[in-house]
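Note that one protein chain is taken out, while the other chains of the complex remain in position.
Moving on to chain A:
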Amino acid sequence: MATYQEFIQQNEDRDGVRFSWNLWPSSRLEATRLVVPVSCLFTPLKERPDLPPVQYEPVLCSRANCKAVLNPLCQVDFRAKIWACNFCFQRNPFPPSYAGISEVNQPAELMPQFSTIEYIVQRGPTPPLIFLYVVDTCLEEEDLQALKESLQMSLSLLPPNALVGLITFGRMVQVHELSCEGIAKSYVFRGTKDLSSKQIQVGGDKGRPPQPENAGVFVFITRFLQPVHRVDMNLTDLLGELQRDPWPVPQGKRPLRSTGVALSVAVGLLEGTFPNTGARVMLFIGGPPTQGPGMVVGDELKTPIRSWHDIQKDNARHLKKATKYYEAMANRSAVNGHCIDIYACALDQTGLLEMKCLSNLTGGHIVMGDSFNTSLFKQTFQRVFSKDYNGDFRMAFGGVLEVKEMGIGGTSQWKVCGINPSTTLALYFEVVNQHNAPVPQGGRGVIQFVTQYQHSNTQRRIRVTTIARNWADAQSQIQHIESSFDQEASAVLMARLGVFRAESEEGPDVLRWLDRQLIRLCQKFGQFNKDDPTSFKLSESLSLYPQFMFHLRRSPFLQVFNNSPDESSYYRHHFVRQDLTQSLIMIQPILYSYSFHGPPEPVLLDSSSILPDRILLMDTFFQLVIYHGETIAQWRKAGYQEMAEYENFKQLLLAPLDDAQEILQTRFPMPRYIDTEHGGSQARFLLSKVNPSQTHNNLYAWGQVLRGAPILTDDVSLQVFMDHLKKLAVSSSA
């Protein structure tokens, strides 16, 4: 049998699913004793170039409350043309179209390699995609210009039949009419007054119903949302003419920014015209909302925007109200299946903390940068419209994920308004069987993920993934269960739980909880003699887990020190939606070392890796840091790379750049690219991540030859952390 490693990899490749445990405990009690819950990371729309969608409807279980989809794990009676649902055991006849079915003539969904299968369903007219730009005009001229260019460029990336709309805002909110000839026309709303969706209809569109055209094909036209191909020129001009918010900003004041009302108008407009149709509201902001509902900070510059400190002191005046406002809006949007992206580019905070729910609850992107005039924003934005191997957008809309489980619980549904191929959800399961009535041995638990969504080519699709795992008795088969542990997935899953808790709990409490879980896990699976830390040993399947936890504790997802509330929100937002590999990078950044001593090699994320004659490349997902060691930096300054005889040095300098470029090409959002050197101020990005094995505290005490760079920190190093962990794990009193 293949190793679990291979099994896990294969499963991930095929189904986009990674479980924390690949053997499931048979009762609730057993499950809780495993510390790490039975859970999985699931990438619903994992790119599967090898998986052509089938052009028919899935076959559903006829039981009203089951409706599971026929899958390879079902028992099929080919003669009776009956299949048994493996969730509710209902016996279902095949539909007439399956009359020709036999053991040698099976439909795709019965073949084991199609445990994940995608159906294209034809249901009525397919509405076009909708992109509604909501643009802040309180920007610096340079920023606005850059943003305008990006937006103009994006028009060429949209499918011609997609509908676009434009809302701009500053002190007022303007909804631009796109169809008119001659004078550009827009409807203006006061930035301080929340309008109901109905008012927006009346005020804006006079409730004009969609006009039926061409034999039953509905072409939805409003004055504000127009097919790109029709208004391309017009909109390009309009964007080009876009002015900075014309209202003067007195000294000592922030510009008045009506983000709240602008979003409300956007959400209301889509709600009124295209409910339950894939739509993307793209919000571009260059500062915090300063007036009206959803304001995050007042316009007085002397009152700074809330910090973590303020929040902890319960000193953030607008926080609760604004958060509530945006949550309500996010929910409205989610109900209608519209997703909201936030592109926030400013040096100061923009209120992402309050607004994050807009994207979190609707599956939108959050992109944070310093300026719209950076490649970070420009390329990230471009990447939103990136196309897959079929030339289709890597985005999907109006997704509904349904999970059907066997022997565990009923069904559940989640709505994910915007999904892209890397969107990864964490699902936590509960074993409901009581300890005294465990799931019978040898059985298999089956889970079916049904994802319905609107493909970017407007097709409605259903992707069905059905997976099965064995049940195991935790007492007798603890070894098997242990070896079925997926420590990478578990680390991510636990991290997501931690982040989830961090949203509502105090930081230290979360860390304590995380430590507690780690200690319990070590106690459960570690091999040791009581009260003897040195005897502590973990099996291979768990060996890396504590290290992940160590870095997780130091990560910006749980630590708010040195991060603004917006940054924390931003990091957390991305952490909870990236796939496993990316999530691991976020927890434990990857460090590569380049030197004349050999090919580039991954090195420990440790201060000892920082050496004068090395170039380091660190990828933290959000940042790409290229760090030139002291010697290298001096050489570079001396300009050796320019000299023909030092061609090899030039090559060395280029190597990490090329690698970084590769990462930059694919990463979404674009990471911040940092090129620094020994002693450079930006080096802090590296220094704050590495394990502080050498600090000013222990540097001279050891009296040994210095290797690496000391870090000025009071943080504990991994070694200390492990020592404590061992001590606590073996402690009988714990």
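Things to note:
Just so it is clear, a contact is a pair of C-beta atoms (placed from the backbone, for glycine too) under 8 Å apart; a residue touches a chain by one contact, two chains touch by 3 or more; residues count from 1.
The rule is short, and it goes like this: contacts and distances are computed from a predicted model.
Protein name for the hidden chain, per its UniProt entry and selected from "SEC24 homolog D, COPII coat complex component", "Auxin-responsive protein", "AP-2 complex subunit alpha" or "Eukaryotic translation initiation factor 3 subunit C": "SEC24 homolog D, COPII coat complex component".
When the whole complex is considered, the residue among A:S186, A:N336 or A:Q694 that touches the unshown chain is A:S186.
Remark: the omitted chain is touched by one listed residue; of A:W247, A:W513, A:F528 or A:Y673 this is A:W247. When the omitted chain is restored, the residue from A:N92, A:Q174 or A:Q452 that touches it is A:Q174.
Although one chain is not shown, part of chain A still touches it, namely residues 172, 174, 182-190, 193, 195, 202-204, 237, 241, 243, 246-248.
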